[in-house]
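All protein chains but one are shown in place.
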Amino acid sequence: MTEITKRRSDTKMVEYPSRSIVPERDIDKCPVLECRHLGIEFGGLKAVDDFNLTIGPTEIAGLIGPNGAGKTTVFNLLTKVYQPTHGMVMVDGKDTAGMNTIQASKLGLARTFQNIRLFSQMSVEDNVRIGLHNQIAYNTASGILRLPGFWKGEKKQHEKALELLSIFNMQDMANVKAGSLPYGAQRRLEILRALATSPKLLLLDEPAAGMNPKETEELMDTIIKIRNDFQIAIMLIEHDMNLVMGICEGICVLNFGKVIAKGTAEEIQNNPEVIEAYLGKQKEEA
Amino acid sequence: MSAFMSNLLSGVSLGSVYAIIALGYTMVYGIAKMLNFAHGDVIMIGAYICFTMMFNLNMPAFLGVLIAMAVCTLLGVTIERLAYKPLRQATSLSVLITAIGMSYFLQNLAQLIWGANPKSFKSVIPNGSISLMNGSLKISYTTIVTIVASVLIMVALTMFVNHTKMGKAMRCVSEDRGAAQLMGVNVDLTITITFAIGSALAAIAAVLMCSAYPTLKPTTGSMPGIKAFTAAVFGGIGSIPGAMLGGILLGVIEIFGKAYISSELGDALVFTVLILVLLVKPTGLLGKKVHEKV
Partner (left out) sequence: MNKTALISTLKKFSKQYLPCIIVTVFFIICQIMISANAMPRTTKSMLIPVCVYIVMAVSLNLTVGISGELSLGHAGFMSIGAFTGVVMATYSREVFGFSQPLQLIFALVIGGIMAGIMGFLIGIPVLRLRGDYLAIVTLAFGEIIRNILNCIYISLEGKDLHFGFNNNTLPGTQIMRGPTGVTGVKTISTFTAGFLLVLFTLIVVINLVHSRSGRAIMAIRDNRIAAESVGLNVTGYKLLAFVSSAVLAGMGGALFGLNYAVTSPSNFSFNASILILVYVVLGGIGNITGSVIAAAILYILPEELRSFNDYRMLAYAVVLIAVMLITNNAKIKNFINNLLKKNDEKGGETV
């Protein structure tokens, strides 16, 4: 942990009423995500237990923890792949109880997956266009009958898709089949697809997995750029500590389904419980 | 009351035949992960072989049945080796179409050999019946033999799968073919044995079925095949007790539907019940639920 690329603008984190922290600039705004006592049991096993978290509308937050700590389960709870057995999730001030994945998406949650889930038989551009599905819409009839709505919608979708692809400099690959892209490009495409849904909170599940250090560096810059350009919150699960400590403002550490620490990168790095559970071993190795 | 009992018995008897066929379907599906649509036609071939042995060559019934079993086993293994084995890596649809091709092939082959005219099969089981309840309920020997045979087969098969080395290999292959191979299980052999067992059972089912319903045509196997497949899905495909339960329930529903509702709609009723069951329990009565990991 010697060299950490500094990209944070040393955000000052302040207390939020529900025992959580958000960036100071977001304190007056409605938090984009608020979890209260969130939990889920699988046949008696508490995979996630009493999970409390608040994320500001422009925050880059990190969710870290050892393997099997329940990080992806938290994402699945937020996006309603699983229905929580305890607690509540508020997105942009709205309770998501009883919602399904599709409604959660419409509310402004978008995610990527740990094991990449692209529409592999479709082109890169079409993958992004699927993300734009609910943003630039026209009905099925005008699609079949090729009415003006179809041409207008297709043109808009095409332009917007290329604009999004340019974020990662992928315009030239627009017609390539998504399944034949190299691994790193597939991860980037997944981020773009999620971004295309105009989310308020973007959930990235190990975005740097399988990337080399140079690609990871670029990814860090892009994540910050996305946050700045789109003014959205980003929450990411990542094992690459350079990335987490480099760009995340608030970090939450999970172990055995429970939050063991919350705070800024410095606080997390100096938290004895975290060091014991997780980071300490890495330091010894280094 | 006695009419109800006799319907129930013929339902259980028909269901037992379905169950034996369904066992073949369910084992092959569980282990090779394919719908062997030619299974029904293996039954038909078995029936023809037994017919030829008994009525053209005047062999005793038990010898006819044994030869039919041997031929079916050989046929099942040959089909697997020639048509299905090269397709292990292919999509399930390709395998399905190949199985359908095999089904056409067997039907037309039978038509070439034995002709399209229906043959009348004489029961291998002596005619006669046991009278119960002062003669108001008659149970034919065929019914008794069918039910006993199916119970014996299920018990034997369950023992085999749960308590032998080959049975263990089968369970391994059905759960994770790749891992089984890595652990040194001979996957090809396991699949071949599964086909052999399924086909031998098909021959038994053929003889029992034709003893109860004596018309033998090249298409004799199709409808029982489809219904047995339905039974396997009904009970939870891949599960041996499920196939048994599904088969018997299906037979009972079919006979009761024909007797009490409408003789034309017996089949429709069977399929309606199947759909209702799948809607409530999408993996069948005894099937295991598989979660997709996100």
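Note that the chains are named A and B in the order they appear, and that numbering of residues resets to 1 at the start of each chain.
Heads up, the rule we're going with is that a contact is a pair of C-beta atoms (placed from the backbone, for glycine too) under 8 Å apart; a residue touches a chain by one contact, two chains touch by 3 or more.
In this text, all values refer to a predicted model and were calculated from it rather than measured experimentally.
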item	value
Hidden partner chain, touching residue among A:11, A:157, A:216 or A:255	A:157
Option touching the unshown chain, where B:60, B:86 or B:126 are the choices	B:86
Absent-chain contact - pick from B:104, B:213 or B:260	B:104
Interface with the unshown chain - residue positions in chain B	29, 35, 83, 86-87, 89-98, 100-102, 104-105, 107-109, 111-112, 222, 226, 229-230, 233, 237, 262, 264-265, 267-268, 271-272, 274-275, 278-279, 282-283, 292, 294
Positions on chain A where the hidden chain makes contact	79, 81, 100-102, 105-106, 110-111, 113, 117-122, 126-127, 129-131, 133-134, 137-138, 140, 143-146, 150, 153-154, 157, 193-194, 196-197
